[in-house]
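A single protein chain has been omitted; all remaining protein chains appear in their positions.
Each chain gets a letter, A and B, in the order it is written, and its residues are counted from 1.
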Amino acid sequence: MSLETFLQNFINSMQIGSFLALIAVGYTMVYGVLLLINFAHGDIFMVGAYVGYFLGTLLLNRFDFQLPFDLPAWVVVPVTVILTMAITALVGVTLERVAYRPLRNRGAHRLYLVITALSAGLLLEYLNLWGLGAKDRQFPELFEKQIYPISGVSVTNIQVMVILLAFSVMGVLWFIVQKTRWGMAMRAISYDRLAVPLMGVSVDKIIVTTFVIGSAMAALAGVMYGSAYPILRFDMGMLVGWRAFIAAVVGGIGSIRGAMLGGYLMGFTQIYVAAFLPSTYRDLITFTVFLLILAVRPNGLFGVARRTKV
Amino acid sequence: MKRYSMLLVYAFFFAITVLPSWLGLYDQYIQFVMTLIGINIVLTISLNLINGYMGEFSVGHAAFMGVGAYVASIITVRLFSDSSFFGAPLLSPKLAIFGFPLALIVGGIAAALFSLLVAVPSFRTRGDYLAIITLAVNFIFKSLVENINAVGGPRGFMGMGKVTNAMGDVIDLPWVMLWTFLAVVVTIVIVRNFVSSTMGKGIVAIREDEIASELMTVDTRRLKVIAFMLGCGLAGVAGGLHGHTISFINPSSYFILQSTIMLVMVYLGGMGSISGSVISAIGFTILLELLKPLDVLRWVAIPLLLILLMLFRPTGIMGNRELPDVFPWLRKYFTSTEEIVSHGSATD
Partner (left out) sequence: MALLQIKELTHSFGGLTAVDDFNLELGENETVGLIGPNGAGKTTVFNLVCGLYKPSQGVIAFNGTSLVGRRPHAITSLGIGRTFQNIRLWNELSVLDNLRIAHFSQIRYGILDSFLFTAKLREEEREVTEEARELLKLFNLEGSEKELPRNLPYGLQRRVEICRALVMKPRLLLLDEPAAGMNPGEISGLMDLVRWVREQFQVTVWIIEHQMRVIMGICDRIKVIDFGRTIAAGTPEEIRNDPKVIEAYLGEEVA
């Protein structure tokens, strides 16, 4: 493999890895506070992409139905992004309220919560398929694509944006979790759910916040993903989201660092495997590798084994 | 009295399914649905062994069904039919009536061996992590098959129709339905016997408290291997039957949606209840068929049903009880769980 090809693959890996990391962090945060694998999270990402598609296309007047005015790009982009994040966060919170919270309050077995999460994800997927049909949708061009050739390697502005965005978002998240009171409360809940309300912090509020942040990040990933790979499919939640989920687990579920590392590791594995082998081997190799990692370190790379007292 | 009760039940069901089909009283569609019901019963009970009795969370059961489907189908098509994949048959198609059950068994064994991918990790992990591993196994299976072009890759494999025809040519019986019926009986008998034995109850002990089990001399690893191999092996047999029922298989048929359908049937029926599994398999299969005109809305209904189930009746129809526990008048004829508890085995 020539140096250029290697570097090209590197950039592509960083891009894919950024998406996966952003989504993986959402999984890990919810697991951290609820000890629940939110199987529906990948489909939240899908919702984000589709909401972004609708809003973007609408505001750019690309639909048959036209708005009575035209908006310049510098208005459309932030409005689309922010509104998408808000709406998707709403979806995530609704899911928590309607499906997870009643079970939690009832003290239901964790198994039932996981099954509910799995079903919720599938429900979103098939609602999409039913409502929008099987035809793939084209994500609108929110950003004019520009390619920067740097010594034989082409880097697009979207790639740069995605990578920078991912790092800054995760940096902000790290700051929130480590340095603010909210973040401390989030970490506290994962250790001892009962003590937190005794300290005057509402557990439900923290959980809602976690869902808001996680879903918003997934939505952001969705919009960026749509910009980078404009063809949207109803099962993209499963295709991309569940890969991110496995990445989060291999990184160590509950650890934000682990989710980031897992996401990029997954990205690199996917790209480099496809570079050397026919693309049909990509999933096979990826999942086998990750299975092996779990076999050696059952709690993931950064995961902490929860010791139960015998 | 009790010894013959179950036999009578089996005879009854034989008389309303296989017999009329052989006599030509049912059309193809009814036969198809009945065979599907039988396959789903085997699948549900086999998954119930792992998720219900042993309390694990396997969400990739369809992969084992798929292994069985592909292995059995490849064997029969290769050996007994003229196909675009392999060319002329290696053996006379007339031998298919003997080869078919053997192919099913080989498919089951292959699935059982494949299950070690999940069984071995289960020694060290449980719950969420094991769920992920079962998920990964589902992905691996799909990916594996998609890479084998000799059996059609992602486009699928077919030719089982010729095999079933060949069987019918020799003796005109509804072969696939017949073998499905037998598979259902064998599944119910084996699993019921196993979970009634002290050895089998060790599986429930693992669910309740694995560490205590290990310390009470229960070889948890051995039991886990048994449970996974039995459960997944039976799923493999069901897969082989499935492949010959629909005559055209592809990797997507044995993926997440199929796994979810099996989960619905298990939790709908009740974790740890064989009667529950039977009832829900029958009911749910019929429901799915009735909803066919709804098209995609069907696939919306399935996860929705599961969510509602979790919210309002997570223990399912039967919980962990069997029919004689719920209807005491049945105890004259059938053993209730209580008696299994007292006597130690299914009948005395």
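By our rule, contacts are C-beta pairs under 8 Å (C-beta built on N, C-alpha and C of every residue); 3 or more make two chains touch, one makes a residue touch a chain.
The structure presented is a predicted model; accordingly, all values stated were derived computationally and were not measured.
Taking the complete complex into account, B:Gly200 is the one of B:Gly108, B:Gly200 or B:Gly316 that touches the chain left out. The chain omitted from view is touched by exactly one of B:Leu7, B:Ile30, B:Met216 or B:Leu308, namely B:Met216. Residues touching the missing chain, restricted to subunit B, are 189-190, 193-194, 197-202, 204-205, 207-209, 211-221, 226, 320, 338, 341-346, 348 (touch as defined at the top).
The criterion applied here is as follows: only the chains that are shown with their structure count from here on.
Per-chain Cα centroids separate subunit A from subunit B by 35 Å. In the complex of the two chains, the subunit A residues touching subunit B come out as 37, 99, 102-103, 108-116, 118-123, 126-127, 129-130, 238, 242, 245-246, 249, 253, 278, 280-284, 287-288, 290-291, 294-295, 298-299, 310.
Of all residues in subunit B, those touching subunit A in their complex are 57, 59, 117, 120-121, 124-125, 127-129, 131-133, 135-137, 139-140, 142-144, 146-147, 153-154, 211, 256-257, 260, 263, 267, 296-297, 299-300, 302-304, 306-307, 310-311, 314.
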